[in-house]
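The following block contains the structure, expressed as structure tokens.
Every protein chain of the complex appears in place save one, which is left out.
Chain lettering (A and B) follows the sequence in which the chains are written, and residue indices restart at 1 in each chain.
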Amino acid sequence: MEIVLAIAIMALGAVVLGASLGFASIKFKVEGDPLVDKIDAILPQTQCGQCGYPGCKPYAEAIAKGEEINKCPPGGAEGVQRLADLLGREVKPLDAEEKPKQIAIIDEQTCIGCTLCIQACPVDAIVGAAKQMHTIVAQLCTGCELCLPPCPVECIRMEPIAETIDNWKWKYPVVEIKPESAAASMKEAA
Amino acid sequence: MLMNLFKFKGGVKPPTNKTQSVGLPIAVAPIPSRLVVPLHQSIGGTPRPVVQVGDKVLKGQLIGEADGWISAAVHAPTSGTVIAVDMQVQPHPSGLDAMSVVIEPDGQDQWIDRQPFDYTNAAPEAVREYLQQSGVVGLGGAVFPTHGKLTPSKTVPMEELVINGAECEPFITCDDLLMRERAEEVVRGVGIFRDLLKPKKVLIGIEDNKPEAAEAMRAAVQAIGEDFEVVPVPTLYPAGGAKQLIRVLTGKEVPAAKRSTDLGVQCFNVATAYTAWRAIAHGEPVVSRLVTVTGNVHTPRNYEVLIGTPMDELLDLAQPNPDTDGIIMGGPMMGFLVPERSVPVVKATNCLIAHNERLFPPKAPEMPCIRCGSCARACPHELQPFEMYWFSRAKNFGKTQEYHIFDCIECGCCSFVCPSRIPLVQYFRFAKSEIWAREREKNAADGAKTRFEFKQFREEREKAEKAEKLAKAAAAQAAKKAAEAAAAAASENTGENAAPAGEPAAPASVAVDAEKAAKMATIQAAMERAKAQRAAAQPKNTETLSAAQQKDIDDIEARRQAALSSVPPAESGEKTE
Partner (left out) sequence: MMFAPAPFLLKDTSVSQVMIQVCVALIPSILAYAWLVGPAILAQLVIATLAALLAEALMLKVRGKPLDLFLSDGSAIVTAWLIALTFPPLAPWWLVALGTAFAIVVAKHLYGGLGQNPFNPAMVAFAVCIVSFPALMSQWPSVGLELSLLDQIKVILGFGSPVDALSGATPLDALKTGLKMGEGTVTVSSLLANQEIYGRVAGRGWEWVAAGYLLGGLWLWHRKVITWHVPAAFVASLSLISGALWLYDPAQFANPLFHLLSGGAMLGAFFIATDPVSGCTTPRGKLIFGAGAGLLAYIIRVFGGYPDGVAFAVLLMNLCAPVIDLLTQPPIFGMKDKS
């Protein structure tokens, strides 16, 4: 009899706790971004396809399904790190060389106005019309390089974004505790 | 005059080193061999150059046009020839260059035609625009365009106008000398600000280590008959920070996220008031400013310097000692070593300090933070610098923002008191610029994403439209063929023999016909709707038309009718669609 009572009490407790947990999960449901959106938010949105997927969103979907996280060169090592943090995966070295940020520039003398690059640009950053010279809107260019292959006269080149006073960043203060080299850097500073 | 002063928390008392440069009166620096006038000399948009190489310019002539509301014009500091409009190294810690106008002076120093501006009869907007055109910016060091600060809040009445003559940074004395020698013009400039902002009180705060300046200002206020209060404030760095001075004089604390006018208070530097008066009363745009030249020099002194003067030429006037190994622009607490000695004096240059190791001994090596909390006690914004340092160092920028890194004014008090010699401010600058860069990148990525998604959407739509068009064309073709077949069948008039050939086409053509009919019906409906809309649009305000007007209207109506009838219905249907 006591055993039955004990089981009954435990069962009752389980039911009550289970019900309250269930209630709480409905009542206090956190409306978070789905995982794909979170991954997509980390990807740099260059839409370059260097990962082998036709855009950042498809790659984000693939990552969510288990694809490697180190296939996005524009995101760089930092991007891999942030993806690893988000997904709790191991940080891996980037699958390709990390390049400085670049933008495409059309040599307007050579351009024949074929519109092929306009069609290739994933973010509509190239303006121009058939048989008219094209140009790239620098602020919109993501540096994806997708316009390079279609150009029949190879008039598009990539140039690293120059540092100006407006986009210049303060450098990380050198953490130097070795007195000799500190003294040396002081001398340099002077 | 006794006044209840408030205190701000924190602050430090570095040696002031001001006496060296106040012994001599202000001297006018000679015109240098060459002037490099950067176009971007204030916060906000970069002015567009309006001169070309070879142009002759007069002193005060516009050379850079303000770009946008938060931007201020730039003028030629003397008469001469424009010899270049190109990139020049800037007095900026980056050592990068920016667009500048290089002028070779002709030595005449010939002014443009100067006209005083009658501001008492002008609308406030006109005065603000005039000040913008005159290049008046905050000369305390922040170079925010002054006109942008001269609009009172719409909801909060202006209580106090605070005029900043505190000049709390060590070594700098240019505001001190300005107030001593040109107090009257400063006070008249303050009068302009007062007239635009209409505050209840005007408080001129001067640190109590400048009694001569305070006396001169008081005398000028009395002579002009204004009711401004000249208030000595305790000498405590950074009492000359706008927010700290507002706190000391009014007890109000302006948070980083708010404008001071939202609290009914505004603050200007004395030198800004002076240049505003020169612009209004004499028609002189800002082409020069006072610069303290001090530090490791033989004769420290204040000079009135043309904007664009190379710093080394200015420093030479004060005879720097041979062991000078750099030039600090600004004070020793917030200034920076300029990247090259020849960079130009700009509107933000209040002081040049010849640097050597005797005045500024090299820093001891950085030690780990021992969380002693000295920085938190010294911080005038009551932040926790050691926590911000910790997260900046770990590049955990989200956390630095939780600790209010953007409330940091980079005054340097924390670095000054740190026993571990940590360059705290440097870490905060690093973190701030990283956060800004990330924000820029994030915005760019978001923009790219939207554009990419729109392009995809557009391509999908185009594909769909194309497919539809193709289907339509195919259907039309099929219908035509069917019709032909039917006609052929009819003409041949064979009965059952031909039926197998015609049969497959017939149901298809029926379907196509039905579809076509439906399409026509929708087009018809759309046309009806459009017609109804046109009919519903009744002419208004037609009661008092003159005969001529009525005739015009009739003519137009007639033309419209004619046009409508000439347009084929299908086309107009498409248009409505």
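The working rule: a residue touches a chain if its C-beta (ideal position, glycine included) is under 8 Å from a C-beta of that chain, and two chains touch if they have at least 3 such contacts.
Worth saying up front: this structure is predicted, and the values here are computed from it rather than measured.
Colleague: Just one of B:Gly95, B:Pro124, B:Pro152 or B:Pro234 touches the chain that is missing; which is it?
Modeller: Of the listed residues, the one touching the omitted chain is B:Gly95.
Colleague: From the listed residues B:Cys369, B:Ala431, B:Ala444 or B:Ala479, report the one that touches the chain absent from this view.
Modeller: Selected residue, touching the omitted chain: B:Cys369.
Colleague: For the full complex, which residue in B:Thr324, B:Gln384, B:Ser433 or B:Gln456 touches the chain that was left out?
Modeller: B:Gln384
Colleague: Among B:Ala122, B:Ala142 or B:Met334, choose the residue that contacts the chain missing from this document, as touch is defined above.
Modeller: Among B:Ala122, B:Ala142 or B:Met334, only B:Met334 touches the chain that is not shown.
Colleague: Residues of subunit B in contact with the chain that isn't shown?
Modeller: Counting only subunit B, the missing chain is touched by 8-9, 12, 14-15, 93-95, 170, 243, 247, 253-256, 258, 326, 328, 330, 332-337, 339, 355, 360, 363-365, 367-374, 376-377, 380-384, 386-387, 403-404, 407, 412, 415-421, 423, 425-426.
Keep this in mind: only the chains that are shown with their structure count from here on.
Colleague: Quick one: report the Å distance separating subunit A from subunit B, using the average Cα coordinate of each chain.
Modeller: 30
Colleague: Could you list, by residue number, the parts of subunit B that touch subunit A in their complex?
Modeller: On the subunit B side, the touching residues are 40, 90, 92-94, 96, 98, 325-326, 337, 357, 362-363, 365-367, 393, 423, 426-427, 429-430, 432-434, 436-437, 440-441, 444-449, 451-452, 454-456.
Colleague: Please give the residue numbers of subunit A that touch subunit B in the complex, ascending.
Modeller: The contact residues of subunit A facing subunit B are 40, 43-47, 55-56, 122-125, 139-140, 142, 163-165, 167-173, 175-179, 182-183, 186, 189-190.
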